[in-house]
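With one protein chain withheld, the remaining protein chains of the complex are depicted in position.
As written, the chain order gives the labels A and B, with residue 1 at the start of each chain.
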Amino acid sequence: MSVPAPAILTAPVAAPVATSYWRLVSRRLARDPATLIAGSLLGAIVLAAVLAPALAPYDPAAGSIRMRLSPIGTVGHPLGTDEQGRDMLSRLLFGGRMTLLAGLTPIVVACLFGGVLGILAGYLGGAANSIIMRASDIFYAFPAILLAIAISGALGPGLGNTLISLSVVFLPRIIRVAEAVTVQTKSLEYVAAARASGAGSWPIVRYHLLPNVLAPILVFTSTQVSLSIILAAGLSFLGLGVTPPAAEWGLMLNTLRQSIYVDAWVPALPGVAIFVVSMAFNLLSDGLRDAMEVRG
Amino acid sequence: MWSLVLRRLLLTLPTLLGASLIVFAMVKLAPGDPISILMPPDAGKAEIEAVKEALGLDRPLPVQYLKWLERAVVHGDLGRSIATRRPVVQDVLDALRNSVILAVASSMLALIPGLALGTLAAFQRGGVVDKVVSAVAITGVSVPHYWAGIMLVIVFSVQLGWFPAMGGPSDPGIGPYIRHMLLPAVALALIPLGVITRVVRSAVLDILAQEFVLTLRVKGLYTGSLVRHVLKNASPQILTVMGLQFGFALGGSVLVETVFSWPGTGYLLNIAIFQRDMPLLQGIILVLSTTFVLLNLAVDVLQSLIDPRIVRG
Partner (left out) sequence: MPPLMTVDGLVKHFPVRRGVFRRTTEMLRAVDGVSFAVELGETLGVVGESGCGKSTLARVVLRLVEADAGHVRFGGEDLFTASERRLKRLRRDLQLVFQDPYASLNPRMTLRDAIAFNLIIHGADRASARRRADDMLHDVGLDPRLFGARYPHEVSGGQRQRVNIARALVLDPRLVVLDEPVSALDKSVQAQVLNLLQQLKAARQLTYVLISHDLNVIEYASDRVIVLYLGKIVETGPATVIAESPKHPYTQALFKSAPSMDPSQRLVAPPLTGDPPNPLSPPSGCRFRTRCPFATAQCVDVEPPLREISSRHFAACHLYSNAN
């Protein structure tokens, strides 16, 4: 109903700044307590890992057998020492670098390549879709751990091979989600409306598809981070990832395993670290999912 | 319905073939020469050639692949383990049996509490119970299961001495078997428990929000039949996640089996990798991947049966 606007509304008023969707998400994230705590904790851990050379009181490779398996709270070694007498705190700090690197890199790689491949497969359909999806189905048939072990087992131990095998593990999962979400979004009415107005492929992809597809892809990727870290450490635990004498949480868990009969709690420390990081990422992922939700 | 099953089965064939190709290729690509493991270091060239020919390693790769595939699928012969000289298929199937038992046990330990807790949390949404359950669930999902295994050993074997720390059942009988299996099953069940609880809670919440449920509640049909009704509607989602988690338990048992030296496929896989025992490695991965493809197929078909609205493929 077009009624003449009352005078107060016709007075010039500055238009409200349009809140972009991403700014809205950031604001929601900043307001959730669990997300804030998890985020700060994670930030602190990552910072500590990055600054390990500066923060670590000892050389992670240096140890004396005399001091082996000192319990937590020993003077000079607040977190004890491992089976070769090396300082646990230092090794945990340096180990964090390895574990986080090995766990996060594959996820970033898989998200980038998997996202692009999945969106392409979903948008183009037809032959391109079949090729990409059938190929990724073959890898998807293997459970994550098995595939990681198979590939690492074939390639041999080492950080590089771990990165390769974990990337191969997570790539098909992300492709699957990206394709499904793209196909679903493509068929929504607002995309049809855009076509009906004469929009070409690129504007549709840029304005309608990507913003609505990136959100679910990012949320899904964030749920996989903790698994990636657990697997990366797990590979080293099995001897397939980082090799001694390097420090890495999974590797430390393995080498300390025999020592549980001497001191139960020092060997548990690397696992605690993995657990805390994993939990923090899961809390963040939950927060991200809630923040990205389109309510109503 | 049968056309659906047939169709899905046909679609899995390329996947299976592809998987077998990857298994074959992977081993061939691996650094290290299987011959050098078998032969003494001073073996002459003629001897090496003879062994190569005997093992069929001098033929072109596609031929090797086809012969290997034919032997495996038609004759059920996966070769002999280089280390033990025993037929691979026998060892793998024995190990598979142990792994399946462990996977089933841990899945039960995950599913039953997961269903109960998830449903409870959904019905008590926002309350203390819900918050506690959600906290438990997210903890479960974040636990590295191999670490959990070590912790369980520390607490229940080393400190308390209630359960054995290692190995498969050495004494016959159900009792000892269960005693050996309990700790690994619990360790393996933690992540699935977390996942199932969260999925069940979310699925039940979705259904509770639907109008027809409100109608039931208004009519006074509370608990009992309401819960049954809700679970029936949530079953497709729950079934999917169950299938995935069972797959996780079966495949992911590697790490837990290593901690407990449980004689399953994971344990065997570990041995095969470190001894570079190619036939054994190939055999394990081929059997496991076939198992998983069939498992996924079963879950898909079961889902379509329960909820005819889901049309796959």
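Criterion: contacts are C-beta pairs under 8 Å (C-beta built on N, C-alpha and C of every residue); 3 or more make two chains touch, one makes a residue touch a chain.
If you're wondering where the values come from, they're calculated on a predicted model, not measured in any experiment.
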It is residues of chain A that touch the chain not shown, namely 1-3, 5, 9, 13, 15-19, 21, 188-190, 192-200, 203, 207-208, 211-212, 215, 294-296
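The criterion applied here is as follows: only the chains that are shown with their structure count from here on.
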The distance between the C-alpha centres of chain A and chain B, rounded to whole Å, is 23
Within the complex, chain A is touched by chain B residues 14-15, 18-19, 22-23, 26-27, 29-32, 138-139, 141-148, 150-151, 153-154, 158-159, 247-248, 250-252, 254-255, 258-259, 269-270, 272-274, 281, 285, 288-289, 292-293, 296
Listed in rising order, chain A residues that touch chain B in their complex are 134-135, 137-139, 141-146, 149-151, 153-156, 226, 230, 233-234, 237-240, 253, 257, 260-261, 264, 267-268, 270-272, 274-275, 278-279, 281-283, 286
